[in-house]
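Take a look at the structure set out below.
A single protein chain has been omitted from the complex, and every remaining protein chain is retained in its original position.
We call the chains A, B and C, going by the order they appear; numbering starts again at 1 in every chain.
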Amino acid sequence: MALTFEHWNPKTAQRFKKFIPTKGIDGFLGIRIDDVTPGQLVASFEVSDEMITMIGNMHGGCLSAFCDHVLGVVMYPVMPEGSWAATTEFKINLLKPVSGGTCTASAEIISMSRTTAVVRIDITNDDRLVAVAQGTCLIMTPKS
Amino acid sequence: MALTFEHWNPKTAQRFKKFIPTKGIDGFLGIRIDDVTPGQLVASFEVSDEMITMIGNMHGGCLSAFCDHVLGVVMYPVMPEGSWAATTEFKINLLKPVSGGTCTASAEIISMSRTTAVVRIDITNDDRLVAVAQGTCLIMTPKS
Amino acid sequence: MALTFEHWNPKTAQRFKKFIPTKGIDGFLGIRIDDVTPGQLVASFEVSDEMITMIGNMHGGCLSAFCDHVLGVVMYPVMPEGSWAATTEFKINLLKPVSGGTCTASAEIISMSRTTAVVRIDITNDDRLVAVAQGTCLIMTPKS
Partner (left out) sequence: MALTFEHWNPKTAQRFKKFIPTKGIDGFLGIRIDDVTPGQLVASFEVSDEMITMIGNMHGGCLSAFCDHVLGVVMYPVMPEGSWAATTEFKINLLKPVSGGTCTASAEIISMSRTTAVVRIDITNDDRLVAVAQGTCLIMTPKS
């Protein structure tokens, strides 16, 4: 049941892979886009001391912000040029605490119409599955 | 159907209200705890340029990280001393874009057992309801 | 932050209150619409032996089907005539087991645009809060 996509913009995909965020919550986390294929995206960030709470684990908010981020980013290369994507809802299950290493998200578009898409995300931390999420992205296309 | 709580630690509540986060995702957002009563919490942060994406709106991840944060914090004053709380899952609906001003979360514990609690959160941005969330917190009590 | 609604069809509301479902999952559950006001709805059903599992509690699926049902029904009186509503996603927390009595859902539209609405639902069982849900409804208006 792999999806096929009407649009695929490899330049957008390349631009994402080269992008180093210097501000914003993606800058705070230091999110890198590692790989982009039609409908799929792999992204990662290194857990820093800055993200660890008094309890000694990474703040869960880092993973939910990460989810929100990749949920939108996976959409751009498969939308018509000039469109933009906004997460409208998602649900996350935090499975295990994280205290260091690398967090890697694999996002996959599992359903897509002209106006909306449903995306699933797996987050691993050094090969342990630490979070899973599922959410909806709204697609806004430019008025012609 | 207001809940009553077996534990209530006003000192914890006071400490939260005075706390100014300097690191972590709560430090990045600059979350202040404005008010704490048994089972309820109001927290807020100012939207900064740092949080705005290229599209001109605040990154949605700021609101999901905010949710994750208040979901845990609302628990502390009503848990036995020495316990800790961890968000295990939540779902957020992002209702409207945010581009400035103050974001305020009202969190309420709507169900609580010895090991788990369900919390609901409303987030407003200058009097507009911009996000609603619902999630579960795990309560870990110290072994005696 | 109470919503105001552009459309309000009291006849639809009246028709719902008189409707006795004889088939479908609403017929299986025996859902009655008790009260309808703009953006709010109260509905209920009696727990029958038929719904009890081997463990002695009501099958949780009864409450999730109930949620899905009221999530759509609350929309009809506030949509343009001839529109239809479809639940696109929701999340439910099941708080307590149910083994008899009446289940009552209070649904409230908390955000609404021309194409979509977000609804929150509380389900009580004889005055105990037994489930809470939050979800999205798609609004389809007739082509003119």
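Quick note on the criterion: a residue touches a chain if its C-beta (ideal position, glycine included) is under 8 Å from a C-beta of that chain, and two chains touch if they have at least 3 such contacts.
Remember, predicted model here, so these are calculated numbers, not experimental data.
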In the full assembly, spell out which visible chains the left-out chain is touching.
A, B, C
For the full complex, which residue in C:A13, C:V36 or C:I92 touches the chain that was left out?
C:I92
Of A:E6, A:D49 or A:D127, the residue touching the omitted chain is A:D127
Residue of C:C62, C:M75 or C:A105 in touch with the missing chain, whole complex considered
C:C62
Please give every residue of chain A in contact with the chain that is not shown.
1, 91, 93, 95-96, 110-111, 118, 120, 124, 127-129, 132-134, 136
Contact residues on chain C toward the hidden chain run 23-26, 28, 50-53, 55, 57, 59-62, 64-69, 72, 84, 86-94, 97
Tell me which stretches of chain B touch the chain missing from the display.
88-89, 91, 116, 136
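Following the convention adopted for this analysis, only the chains that are shown with their structure count from here on.
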Measuring from the mean C-alpha position of chain A to the mean C-alpha position of chain C, what distance in angstrom results?
33
Just the number, please: Cα centre separation of chain A and chain B in whole Å.
23
So the centre of each chain is just the mean of its C-alpha atoms; given that, what is the distance between chain B and chain C in Å?
28
Do you know which chain B residues sit against two or more other chains?
91, 93
